[in-house]
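Below is one structure, written out as structure tokens; the observations come after it.
Partial complex: the chains shown occupy the same locations as in the complete assembly.
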Amino acid sequence: DQKTEDFVSQSAVISAFRVFQQELDTRHDKYERLVKLSRDITIESKRTIFLLHRVTSVPNVEEVLNEADNKLDGVRQKIGQIAEELRGEDIYQFHKAFTSGVQEYVEAVSFHHFIRHRTLLSLEEINAALVFIKDETVVIKAPGEIQGACVLTFQVTSTDYLLGVADLTGELMRMCISSVGNGDMETPFELSNFLRDIHDGFAYLGNVGPYEVSKKLHTLRQSLGKVEDACYMLRVRGSEIPKHMLADVFSSRTAVMEQDEEVA
Amino acid sequence: MSVTEMFSHIQGFLSADQEVREDIRKVVQGLEQTAREILTVLQSVHQPTGFKDIPNKCLKARELFSTVQIHIGELRTKFPVEQYYRFHEHWRFVLQRLAFLASFVVYLETESLVTREEVAKILGTEVNREKGFHLDVEDYLAGVLIMASELSRLAVNSVTAGDYGRPLRISNFINELDSGFRLLNLKNDPLRKRYDGLKYDVKKIEEVVYDLSIRGLAKEPEAGGDK
């Protein structure tokens, strides 16, 4: 009698823990799948960024942009898989697993956007592009889910957005230096103004922003300095056409530039 | 939208977020205060005189838990329900303490392991994540492990107080708990570290039982008969 009672209470505890085991393992497995997706997203986004840097040296910018867009479509599909995993979950519970991938995507997609539109892609626009329609509406898990089952969304957090934009500034700086190297006299000034706006924006946020952002502020300031230096040098150089040595600047100039284009 | 406008926009987000956190922090302070009060009530069971009216102490603690429920009720109004894990760090610590206190009260009352559902009821949280402010399974487990360590202390002090039956009952209970935990695959995280501590609690209690048994003080009839 005593023993049976023991047995019953024992199995109550044990069976409760079996439930916990399953719950924890499921959670952990999901986390792991999300980490893997995040790594894939990071790599593909980085490659997109490299591809986009080619725009300063190729004749056909549009071609590169389209190719990049295709790559980003692939990335968005992966983000769709994350959204699938997070269906019905509290996304903050698994946020650490995929935050770095999402940041890299923000960096890539906003770089793409800047090259095409010369403006800063907003968080709302990013999120608007992360809506996924699923074909497999066959599986209806819960009764209430029916009408929303075929549309999934993913929401980039404002912190991830800011961190991605902070990294974007590094790529903008690289692009600026490359443009100067390619004899482009306008892009550097455009980039300088844009970068200064972003810098001032971050300075305005100050320590209200997330901690990780303030860590990146120093690099951002350095990038801005490099871009401002480049513009300064363009202006100083442009100021100087010494009269006693003046040649036909424009003709020789265009010759050089044509040659540049051939090489690219 | 200009860059400046966008940053103002985001600044809005961030300020709102900070306010939410400030609000949460205040409620959590209240919760911590109440938790300390419950702890003070329950700590007295370790004293020789404390063994006599455990039921009374449990009643007192139960009363204080109704204050906890009020705080929790307030807490859940401070942020959107689906963002629980966004702010988790703010209340994780106190919730683990409260889960411990709830499971300790239940143990003192019934000498059995509180279920997650019961803890949720005592604290006034939901059980299921989907339903709202809930108790995370890892926080529940952490609370249970804190209780285990409290029980090893109780085993020691019950001997001092002359209660020789209790250690054996605690030993059985804690062994069952240990078997449960052995089923889990923990990561290298705080919970794992706490679980490593359980082994020492089990060991300590085993030593008390040994001390009693070599002196013929471990009276079998009392062991488990009172549930």
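First chain written, first letter: the chains are A and B, and each begins at residue 1.
Assume a contact is a pair of C-beta atoms (placed from the backbone, for glycine too) under 8 Å apart; a residue touches a chain by one contact, two chains touch by 3 or more.
In this text, all values refer to a predicted model and were calculated from it rather than measured experimentally.
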Unique chains shown once each; full-complex copy numbers are A x2, B x6
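Rule of thumb we're sticking to: only the chains that are shown with their structure count from here on.
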Chain A and chain B have mean C-alpha positions lying a whole-number Å distance apart equal to 41
Within the complex, chain A is touched by chain B residues 1-4, 6-11, 13-15, 18, 82-86, 88, 112-113, 115-116, 129-130, 137-138, 141, 172, 176-177, 179-181, 183-187, 224-225, 227
Chain A residues touching chain B in their complex are 2, 5-6, 9-10, 12-14, 16-18, 20-21, 23-25, 28, 88, 90, 92-93, 95, 119-120, 122-123, 158, 161-162, 194, 197-198, 200-202, 204-205, 208-210
